[in-house]
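What follows is a short report on a single structure.
Complex shown without one protein chain; remaining protein chains in place.
Let's turn to chain A:
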Amino acid sequence: MLEVKDLIVNYGVIQALKGISFEVNEGEVIALIGANGAGKTTTLQTISGMLQPTSGQVLLEGTDITKVPGHKIVSMGMAHVPEGRRVFPGLTVLENLKMGAYTRSNKKEIGDAFDRVYESFPRLKERQNQLAGTLSGGEQQMLAMGRALMSQPRIILMDEPSMGLSPIYVEEIFNIIQEISKAGTTVLLVEQNAKKALAIADRAYVLETGNIVLSGDAKTLMNDDSIKKAYLGE
């Protein structure tokens, strides 16, 4: 579904990604875990065309999208829920969701997408006329996810969806990610909450200062001693 090959990304003189390769197969939930500054967000931003890599390749369903500008990625079937949610604060919940369907023009399909999003996030329906900036952090995260789903993506990238949320919301967000996956969307999840991420992921990659240092089956990684020590706090 998604293949990343030897990706190198530089910020000025700093090398944020030092040649990483990984793949995401259709239907999988893949977790990308690692500490702050490991390059997780950079990886997602490069995949979705927000950053240009120095070298390397990103393939989406076999098509090279490395040079495709960011705004053309959505219509190719990939959505990105950015770090910090980035909802449009001055627009209502409804208008935010409409923005998510910006690239779609079929009214019936948009209507179906609304139904599906409201079914997964009943709270968004209750608050559809409220300004997004007035929602709580957890609600904004739901809105950011709902907005991404409005484009009916085949693969969805999520950057730290649980960041800054109360434990109840964290629980809810991870349940929703599982639901999204069950509904047939492939998920690439970046998380600092490694425990939660590994619990719902099929496979995982561990990033450390721009390199993938470990990868494998999520259940196996969860029992790996070095992972336990570094990321699970055990």
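To be clear about the criterion, a residue touches a chain if its C-beta (ideal position, glycine included) is under 8 Å from a C-beta of that chain, and two chains touch if they have at least 3 such contacts; residues count from 1.
Keep in mind that, in the parts below, contacts and distances are computed from a predicted model.
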Listed names "Phosphoribosylformylglycinamidine synthase subunit PurS", "Branched-chain amino acid transport system permease protein", "Cytochrome d ubiquinol oxidase subunit II" or "4Fe-4S dicluster domain-containing protein", matching UniProt entry of the absent chain: "Branched-chain amino acid transport system permease protein"
Touch with the omitted chain, as defined above, among A:39, A:53 or A:82: A:82
Contact residue for the chain not shown (choose from A:43, A:66, A:151 or A:186): A:151
Identified contact with the non-displayed chain, of A:5, A:18 or A:98: A:98
Absent chain, residues of chain A that touch it: 48-50, 69-75, 79-80, 82, 86-91, 95, 98-100, 102-103, 147-148, 151
